[in-house]
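Okay, so here's the structure we're looking at.
Only one protein chain is missing from this complex, and each of the others stays in its spot.
Order as written gives the chain letters A and B; numbering starts at 1 within each chain.
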Amino acid sequence: MRHLLSTADLTRDDALLILDTAAELARISDRPMKKLPTLRGRTVVNLFFEDSTRTRISFEAAAKRLSADVINFSAKGSSVSKGESLKDTALTLQAMGADAVVIRHGASGAPHRLANAGWIESTVINAGDGTHEHPTQALLDAFTLRRHLRDGEGDLTGVRVTIVGDVLHSRVARSNVLLLHTLGADVTLCAPPTLLPVGVDTWPCTVSYDLDAAIADADAVMMLRVQLERMNAAYFPSAAEYSRRYGLDAQRMATLAPHTIVMHPGPMNRGMEIAADVADSERSVIVEQVSNGVSVRMAVMYLLLGGAESGIGGIA
Amino acid sequence: MSDASEMRAVLEAADVARALSRIAHEIDERTKGADDIVLLGVPTRGVALARRIGARLAEIQGHPIPVGSLDITMYRDDLRLKKARALLHTEIPTGGIDGRLVVLVDDVLFSGRTVRAALDALGDIGRPRMVQLAVLVDRGHRELPIRADYVGKNLPTSLRETVRVQLAEHDAEDAVLVGAVTA
Partner (left out) sequence: MSIVIRNVRPYGEDAVDLVVKHGVIIDIVPAGTGTANAEYRFDGEVVLPGLVDLHTHLREPGREDAETIRSGTQAAALGGFTCVHAMANTEPVADTAGDVELVWRKGAEAGYCDVRPVGAVTAGLRGERLAELGAMADSAAQVRVFSDDGKCVSDALLMRRALEYVKAFDGVVAQHSQEPRLTDGAQMNEGAMSARLGLAGWPAVAEEAIIARDVLLAEHVGSRLHVCHLSTAGSVEIIRWAKARGIDVTAEATPHHLALTEDLVATYDPVFKVNPPLRTEADVEALRAALADGTIDIVATDHAPHPREAKDCEWAAAAMGMLGLETALSVVIETMVDTGRLTWREVAERMSTAPARIGRVADQGRPIAVGEPANLCIVDPRTDWVVDPARLASRSRNTPFAARTMRGRVVATFLRGQATVLNGVLQ
């Protein structure tokens, strides 16, 4: 596997290899010298068609810790309506000799196009495409879940994860449902019916409209960001109603089992889908998700770029 | 790699035990009873050897010897020549390595490239006051200016031969095997 485009492409063994590698790399973050020589002389381009400072910084830190040369290419403003810009940008990156392109794009499938259209030869890493997928986010979530609920080892068999919020528009939810299922977790999606895609019944998870029931026996609750413009598009009547029915507040948090953790991919709407009391509570692993993100992205880059061929997909 | 059944044993379990015991004594003598020794094994079998040498050395010196492991995968000079490999475990004992006497432990010393990678890896972790090298077998054919401080057995080999170290921790029993490369 030359590219990381979708968590659907990862087998259980692939996913575990990435998580185990990330676990080794996480230890390096604890030592004074955080750099490894592994990708010296390799060029990684962060190609961001959407603003996402946190994701870009995470990939940048990961690449730099592996000694890669990092070029940040902010293509924001190259709107989807001027579609040829993706191709032209790709040709530019090819000419610059990019070994890997980390792409964030507003259009679902843009990384697939970049990887398969024949414009470039680089490895493509999907850093979030439209409402499709965000595979490294799912990997870091799995890493975080494993660390807290399975002592950092093995898969996630039997772990109950409830993902709450705007599943319809969430690339995080798509990637997580596929990956967590591959790793053996039981996933429940909870959202108002308007924010669940038609066809969700074919996903390997259960669906609930009732937040209280959906979190009752969860080992982890993952809250998704809800954008206020969805309200204007009539997905729900008001922010207050959404928050009341699908927000995680202190009262609801009190009903969780003692070991249950609370996750959020960020950025949070405090007071909307998650109360400040919850975000800042002891259950919250939100800050840790960020640091795990660097380790997971290092692992992905190492495995895709470190050798003569990718280490993901059929481990020797 | 040759099948173990086609290989001949040059060291048996008792020989291995004796060699390791001797290395532990030599470390004690050569370091003049230093109390700041840290043993770091190179995975996989170097770690088991480091543990055994550490246990013996602890008996000799009468205090526990810190033993850890040092994965060198990401420092290998042939990393780009092969498929990306899974990482092995690095475990630096509490107390670290700064200012200490580190003895690297590996099973077979051959080209010396593993040791060079280990020295690079070590440099990113800290600054020992001295680094020494212990190996169970030195089979010659160095490609870098590297030598071992402690050698269990010098084993002159042909480049066409393979040398395999088996340890009870990972294999059926302790042994060092030599076989001709078939092909």
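Assume contacts are C-beta pairs under 8 Å (C-beta built on N, C-alpha and C of every residue); 3 or more make two chains touch, one makes a residue touch a chain.
Predicted model only: the values in this text are computed from it and were never measured.
Participant: So there's a chain missing from this view; which of the remaining chains does it actually touch?
Facilitator: A
Participant: So one chain is hidden, and I want to know which residue out of A:Arg56, A:Arg104, A:Arg174 or A:Arg297 touches that hidden chain in the complete assembly.
Facilitator: Candidates A:Arg56, A:Arg104, A:Arg174 or A:Arg297; residue touching the omitted chain: A:Arg174.
Participant: Out of A:Thr11, A:Ser29, A:Gln94 or A:Ser108, which touches the unshown chain?
Facilitator: Final answer for the missing-chain contact: A:Ser108.
Participant: Could I get the residues of subunit A that touch the absent chain, sorted low to high?
Facilitator: Residues of subunit A in touch with the missing chain: 8, 80-84, 86-87, 105-110, 112-113, 116-117, 129-133, 171, 174, 197-203.
Convention: only the chains that are shown with their structure count from here on.
Participant: For subunit A, which residues count as touching subunit B in their complex?
Facilitator: Its residues touching subunit B are 17, 20-21, 24-25, 27, 31-33, 35-38, 302-312, 315-316.
Participant: Going by the contact rule set out above, which residues of subunit B touch subunit A in the complex?
Facilitator: My answer: residues 71, 74-75, 79-90, 92, 120, 124-126.
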